[in-house]
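I have a structure I would like to understand better, so I am pasting it below and will then ask my questions one at a time.
A single protein chain has been omitted from the complex, and every remaining protein chain is retained in its original position.
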Amino acid sequence: MKLPLILLTVIAVASFAAPLVSALLGGDPNLVDLLNRLSGPSLAHPLGTDELGRDVLLRLLAGGRVSLVIGIAAALAAAAVGTLIGLVAGYLGGWTDRVLMRGTDAVIALPLLPLLIVLAALDLTKLGLPASLIQSDEISVVRIVVLAVLVGWTTAARLVRGAALVTRNRDFVRAARSLGAGVPHILWVHILPNVLGPLIVATTLSVGDVILFESVLSFLGLGVQPPLSSWGSMLSNAQELITAAPLLAVYPGLMIFLTVMACNLLGDALQRRLDPGAAPRPFRRTLIAGKEKPPREARR
Amino acid sequence: MNVFRETQRTRRCIAPLVGLLASVAMTPVSAAEHDVLSIGITQFPATLNPSIDVMAAKSYVLGAALRPFTVYDAEWKLACLLCTELPSIGNGLAVTVDLPEGKKGIDLTYTIRPDARWADGVPVTTADVRFTYEVGRNPQSGVSNAELYRRITGIDVKDDRTFTLHVDKLTFDYAAIHDFMLLPAHIERDAFAEPAQYRLRTHYNTDPTNPGLYNGPYRVTEFVAGSHILLEPNPHWAGPPGRFRRITVRTIENTAALEANLLSGTIDMIAGELGLPLDEGLAFAKRNGEAFQIIYKPGLVYEHVDVNLAQPALADRRVREALILGLDREAISQSLFAGRQPVADSFVNPLDLGYTGEVPRYRHDPARAEALLEASGWRKGADGLRRDAQGQKLSFELMTTAGNRSRELVEQVLQSQWRGIGVDVRIKNEPARVLFGDTLPHRRFELAMYAWISSPENVPRSILHSSEIPSAANGFVGQNATGFTSTEMDRLIDALEIELDPNARKTLWAEAQRLYAVELPSLPLYFRSDVFILPKWLTGVRPTGNQSPTTLWITDWSAQP
Partner (left out) sequence: MIRFAAIRLVEIMAMLVLMSFVIYALIGLMPGDPIDLMRSADPRMSTADAARLKALYGLDQPLLLRYMAWARQALAGDLGYSRLFAAPVWQALLPRLGNSLLLMGPSFVLAFAVALGLGTAAARRPHSRLDAAINLFCFAGVSLPTFWLALVLILVFAAGFGWLPASGIATAGSSDIADRLRHLVLPATTLILVSAASYTRYVRAAMREALAQDHIRTARAKGASEARVIMHHALRAALVPVTTILALSFGGLVSGALVTETMFAYPGMGKLIFDAVMGNDYNLALAALLLATAVTMVANLAADLAYAWLDPRVSYR
């Protein structure tokens, strides 16, 4: 438990402190220096420079910030949306449950690709978003987070629904109901705390998966747009230079690997602490080996 | 004890698996015999029918299998491939005709080479010419370049080999009919029974290995959609024979994988027309250049930044000049492209007949750029960015095709260089289909970086003529996305198309280029180069630089002993 936590903290702090580090080192991750491309490690550039002469270390940190923000934001948002739907479906049961669960199935079975491509191509002005947001550099980040949430809420939904189904028949819930407690109150105070354990585990695991998802999006050309960099886009860009400058791919790959590993280990450790009886639950790993669905919890 | 048993069982399962894997892996990779050639490209042709669909991959494959009538050769001169002699007014085979309403047309007489045969032995005759014309004229057949067939008002067939085309417009390149690709009447006639179904029934799709479909030095003997095409010599080819008994054209879309395939020997060469982008090619050359022959050839792909003249800041010519002065295109060319992509000064390629070097050249001059911007009312603020009197930032959106790493690199350099003179540029990329299909026709852009693909002496009517500006009034057709309007340019374009005297044309071209370089409706960047990565033992590959695929001269390719 300690090791992944320490690792994650170090990575997170370093990445979020990226602007500080840049200022300290006197560099700029976006500064193009055509005369100094693909150079090796040196005092000025501890990890060398990339294909445009930009400092790799600074880009790695700045990219980490983007990747982590995407990962955490998407994981939290997906968990929130999923929990809401799962609670409603599980507690109310009947037709609501049926409709919501079929909807969940549909989203799981939904072909991801056309959705991604369309969303990547959508004209945001038509949606009425403010011009300043659309023109900002960060819009591609927002897009990816939205995509990840649209695709990832199903895990939390199924999880929470399962737990809600079980908990709603427990005595203390029945007691609360007979005392006249309203549905929102019951959901919030009674059901939710019992679900928190596995939910936290699933959310932690999903951070790693979102980071991988983002790297695949970059591979397909639908990820973070320049000049913003993320580990995923750095990795995709580096694959073309694999014979000329292999280290350029090693660094972001290593960072992705370490972060995702740390997330998974953390999730695993949390699971042992909070929810010892459960099987591991994955986020969607689509585009890689088909569609996935979390295992049905047979013992609840 | 239990662990031991467990591992024993596992070992028993794994052993045969390893054995199978080993035997499979030990089968030797076929040694590179030099009578077999394997070419790697990044695209697969959807259809091999020469008249339907325009695809570079198709032109590449058909270059070896189907002869066009005419072609621009390596010296950028028009040459005859399937015909015996180029019609010209001088040799009497081209006769100008006066048409009603004061227009001029031309009659062109061609003779098919007497030794031309389809690969099933049937000779190429004027029956094929007539059939091709019939298909091309029919509005339902799905032919992509119907304009060509519309211009031909009639065909007179003199005999089996000679025919005369009646063309209703006299243009200076009257003799170039390479788009008039012959279809074999004896094979395709039944597919054309129902014209609306032709593109579904054409034998190029339903039966692509039929020898009768090809009349070039090679014919297609295997066609695996999405994977590869196999070419073998045409037994009825009368010209110099192809030196390879088998040529495989393999499609590998991912360029990193393409490189790996080359290194592992699965393919022998990467075609320049559809291969690695230049910066990747250069990186490859640096690492593995000694093992291969690498040819760089700048071509007719003109990379530039279109400027939307409807945008108020960009409508000011001084701002445009400042933008181009603020760019160090030489540095980009040198460092990103090792000098292999020469900086362009206008849209005409230096190898082209109409090229002139006497146009205003814009060397990197940030001081002058800044002075121009100051003079136009854009003052530099404390943050280094320029603002006008109302406090509006001098800020533009730069777009290009998403997923194209070369372009993304260049974009970021441009952004960085422009920031140096106080111009804020935001990058917003879109997939090609969106950029070309929607954004450019609707002129919803400020700065757009992309390429124009042209042909030798291609008159830029659709790009620079004022009648070709896409707008709501004309249904958003036309490629003059910048909105460039100049009566002088219109006059030059109109004149260029009909001027037959090469010297007079040169003068017109020179004027057009000068006007373009002064007005700067788009900012010239460079002419993109193709990278040909060939094995050391292959000779005879001559890139032309003018969009004619190198496979048209595939009989010159051979393996050095």
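Note that the chains are named A and B in the order they appear, and that numbering of residues resets to 1 at the start of each chain.
Going forward, a residue touches a chain if its C-beta (ideal position, glycine included) is under 8 Å from a C-beta of that chain, and two chains touch if they have at least 3 such contacts.
The shown structure was predicted, so the numbers you read here are calculated from the model rather than taken from an experiment.
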item	value
Option from B:E222, B:D316 or B:D556 whose C-beta touches the chain left out	B:E222
Option touching the unshown chain, where B:A127, B:A432 or B:L500 are the choices	B:A432
Selected from B:N234, B:T356 or B:N458 as touching the chain missing from the view	B:N458
Residue of B:L66, B:A119, B:A256 or B:A285 touching the missing chain in the full complex	B:A256
Residue touching the undisplayed chain, where the options are B:N91, B:Q140 or B:Q392	B:Q140
Contact set of chain A toward the excluded chain (per top definition)	102, 105-106, 108-111, 113-115, 117-118, 121-123, 208, 212, 215-216, 219, 232, 235-236, 239, 242-243, 249, 253, 256-257, 260-261, 264-265, 277, 279-280, 282, 285, 287-296, 298-299
Residue numbers in chain B that touch the chain omitted from display	2-3, 5-6, 10, 13, 17, 21, 24-25, 27, 29-30, 38, 46-47, 49, 53-56, 139-140, 142, 144-148, 179, 199-200, 202, 204-206, 222, 224-228, 230, 246, 248, 250-254, 256-257, 260-261, 263-266, 431-438, 441, 450, 452-455, 458, 462, 468, 475, 477-479
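Just so we're on the same page, only the chains that are shown with their structure count from here on.
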item	value
Interchain centroid distance [CA atoms averaged], chain A/chain B, Å	41
Sites on chain B touched by chain A in the complex	255-256, 259, 263, 279-280, 283-284, 286-288, 331-332, 334-336, 397, 402-403, 405, 408-409, 411-413, 415-417, 426-431, 433-434
Residue ranges of chain A touching chain B (in the complex, touch as defined)	30-32, 34-35, 37, 51-52, 117, 120-121, 135, 137, 220-222, 225-227, 237, 239-245
